[in-house]
Each structure stands twice: as C-alpha cells, then as structure tokens.
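Below you'll find the structure, written out as structure tokens, and then a few comments.
Entry: subunit A
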Amino acid sequence: MGTGALLVGLALLVVTVAYVGRPFRPNPTREADDRVIEGWVSALRPAADSGRARFCTACGNPLAPSHRFCPSCGTPVVGED
Partner candidate 1 sequence: MIAETGSLSTLLALGAALYAALASSWGIRRRDSRWLQSGRNALYAATGLLGLAVLLLFLAFLSNDFQVSYVYQHSSLELPLYLKATAIWAGQEGSLLLWSFLQVAIAALVVRGTSEKQRPLTPWASVFLAVIGAFFVGVTFFLQNPFRLLPTVAANGQGLSPLLRHPGMVFHPPALYVGYVALAVPFAFAMAGLVTGKVADWPAAARRWTLTAWVFLGLGIFLGARWAYDVLGWGGYWGWDPVENAALMPWLVATALLHGSVLQEERGTFRTWNIVLAVLSFLFVLFGTFATRSGLIESVHAFGRSSLGYYFLGFMALTVLVSVVLTLRRRAALASTAEPRGLLSREGMFFLTLVVLMAITASVFIGSVLPSLTDALGGRRLEAGPEWFDRVTGPQFAVLVLLMGVCPLVGQSLASLRRLRARAVVPIVGALVLIVAAVITGFGKLGSIIGFGVVGLAGATILMEYVTAAASRSRRLDESPLRSLWHLFGRNRRRYGGYLVHIGIILMAIGVIGTRSYSQERDLVLASGDPASFGGYTFVYEEARQESAADHLSLIGRFTVYRDGAYLVTLQPQLQQYPGSEQNVAVPALRVSLKEDLYVVLSSVSGDGSSATIRVVVDPLVNFLWLGGLVLLAGGAIAVWPSTQLQRRTAAESRRGMVVTAAGLVLGVGIFVAAGAVMWAGGHGASVQASGRPLPGQTAPGFMTTSLDGSPLRLSDMAGQVVVVNFWSTWCQPCEDELPALQSVWEDYRDRGVLFVGLASNDQEPAVRAMTERLGVTYPVAMDNNEAIASTYGITGVPETFVLDREGRVAKVHIGQVSADQLRQDLDSLLGGQ
Partner candidate 2 sequence: MANKGKFLVAGSLVVIAVIYLMLSSTGSSARYFLTIDEMRAMGADATTRNVTVSGAILGDTIVYDPSGPHLEFTIAQVPGDPEEVKKAGGLAAVLDAAVADPNAPRLEVVYDNVKPDALQPRTQAILRGRLGEDGRFHADEILLRCPTRYQEDVPAQADTAA
C-alpha cells in the first residue's frame, strides 16, 4: 500500500470520526435538521395520556401502564414522567 493512499485514508478517517462524533462535543453547534431528531426523541416517548398500548423500547414487549420495568427484558420504563 502506498504512503499516499495511506495518508489520504487517514485523513478520511479523521474527518469521518470528527463528523460522526460532533454531537458529543461539549457545545455542539445546532444544525437545522436537529429539530427532526428532537421530534424523533419525543415520538419515542410513549404518550402518557393516550389510551394506546405502550411497548418496551428495548425489546418491544407490550407494557401495562403500571409497569416500571419491562417484564420481558427488565429494561426500566423511562420517559413516563
């Protein structure tokens, strides 16, 4: 493998890691479509008031309103409160 290719590959790696890791920086710059992601997160929280069935976010097992832990996999039920 040539040194040139190796260097270019390394540069690509650095850029990729930097880009992928950007949301974890202490003061992430907000992007326009981060609103979309916030939308996802709120959509992931089961609506507490709705009569809809709730499901465990880890394994998808249906949850009763009283459940604090998933009876199937034990994941704590979060986002309720």
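Selection criteria: all candidates are chains of the complex that A comes from, given by their letters.
Here is the rule we go by: a contact is a pair of C-beta atoms (placed from the backbone, for glycine too) under 8 Å apart; a residue touches a chain by one contact, two chains touch by 3 or more; residues count from 1.
Source: prediction; values computed, not measured.
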Complex member in contact with subunit A (any copy), out of 1 or 2: 1
Residue numbers on subunit A that touch candidate 1, as the complex places them: 1-2, 4-6, 8-9, 12-13, 16, 19-24, 28, 33-34, 36-41, 43-45, 53, 55, 57-58, 60-62, 75, 78-79
